[in-house]
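Missing here is one protein chain; the remaining ones are kept as they sit in the complex.
For subunit A:
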Amino acid sequence: MWAEPDAADRTHRVPGPRTPELVLANRAGRAAAAVARISDRGARIVVVTIALVWHLAIGLPAVLAARAEPAVPQLVIGCWLLVAVLGVLAGVRLLRDAPLPAPPLVALLLVVDVVVFAALGRAQVFGPANWVWGGLAWFFVVVLWRQPVRWLLALLVAHAGVGLAAVVLYDATEAADLARATMALYGTSSLPAAVFAGATTLAALSRDRTATAAATNAMLAERAAAEQARRERTERLALVSAAAEEVLTELAQGRADPTDPQVQRRCARAAARLRRLIAESDDVPHPLLHELRAAADLAERNGLPIELVTIGTPPPLPVRVRRSLADPLAAGLADARDWARLTVVSSPDEVVVGLVTPDAAGPEAAPPPTEDGAGEVEFHYERDGKIRWTQTRWRR
């Protein structure tokens, strides 16, 4: 009952892009993160260098010189080697910006801490072979980079606990020993803690500052675009008003005849353009709406009254999706006769663009160009003798 003899009904999927374009809203955040990462890089190089140089240039000669002294020298040297390997691997990952598995590394360092103190024996607790007093704290800094400062402080406290426990268990509790232990802990922990806290603060500051700068730039760009859109609208309003005034003046002066179809058409066109201008409520038009308005303006110059109704705001769309949505409609508009109704209904997950024109003899609407990729935009075209109906639909 509904199928007209010349009814053409085609539905197929139009391919869309695979990679989404940069979203304006995310730009500020990403720029801030990038700057923070770069400014943080210097501090990372410094920390990794200090840890490894200390380990190699200060820890190693002392351990080798006193290699016969500890109770179990193999364990002390083995742990030194283990931390050296761990330090190089962690340092490389840190400098390459790869994530570090902090909890297992921290556990390993604490185990090394305990094992070395146990293997040193009473005589070497304060001896040159005890490389963990001074060297280990820098590795704490390396493995805990970008973690909250309290984690490092907790680890330093644990380190101090291990050292003091060893001192107590070895019964080296004379005032001089305790003073030496405290000096060793304070002297070797304060600098890493300060560097760590300083770097964290600097990174946070630079991130804030970049975010502010990016947000300011985005706002300026937005304002410029809004200003541009306003200017364009004012110009179009002047143009449209002039056309409307002209026909109204002619009508008022009796030079134009209201029964003349030509005059009626001019009125309809002027009204449609004014309505479209009034309907533009967005400060900065979404690129899709901008393109459709441009197509409508172009078709209107050929004397076609066009109604353009938009509902909702389209989400940011990749360029190819936008093209797949707009191009078939723009082509349909160019072929339209008598009148056209262009509608855009948008929600965050769906954008449907529809074009309805009277069905007069004429060429069929060309399907949109086929691009590679997964189909994201559905194209529908039909004519039923009364109307030609072109619809493109994107679903997330």
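The definition used in the following text is that contacts are C-beta pairs under 8 Å (C-beta built on N, C-alpha and C of every residue); 3 or more make two chains touch, one makes a residue touch a chain; residues count from 1.
The working rule: contacts and distances are computed from a predicted model.
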| item | value |
| --- | --- |
| Among "Carbohydrate ABC transporter ATP-binding protein (CUT1 family)", "Tryptophan synthase alpha chain", "LuxR family transcriptional regulator" or "Membrane protein", the UniProt name of the subunit that does not appear here | "LuxR family transcriptional regulator" |
| Chain not shown: contacting residue from A:287, A:354 or A:375 | A:354 |
| Interface residues of subunit A (partner: the chain not displayed) | 2-3, 7, 271, 275, 278-279, 281, 307, 309, 311-312, 341, 343, 345-348, 352, 354, 356, 382, 384, 386-387, 389, 391 |
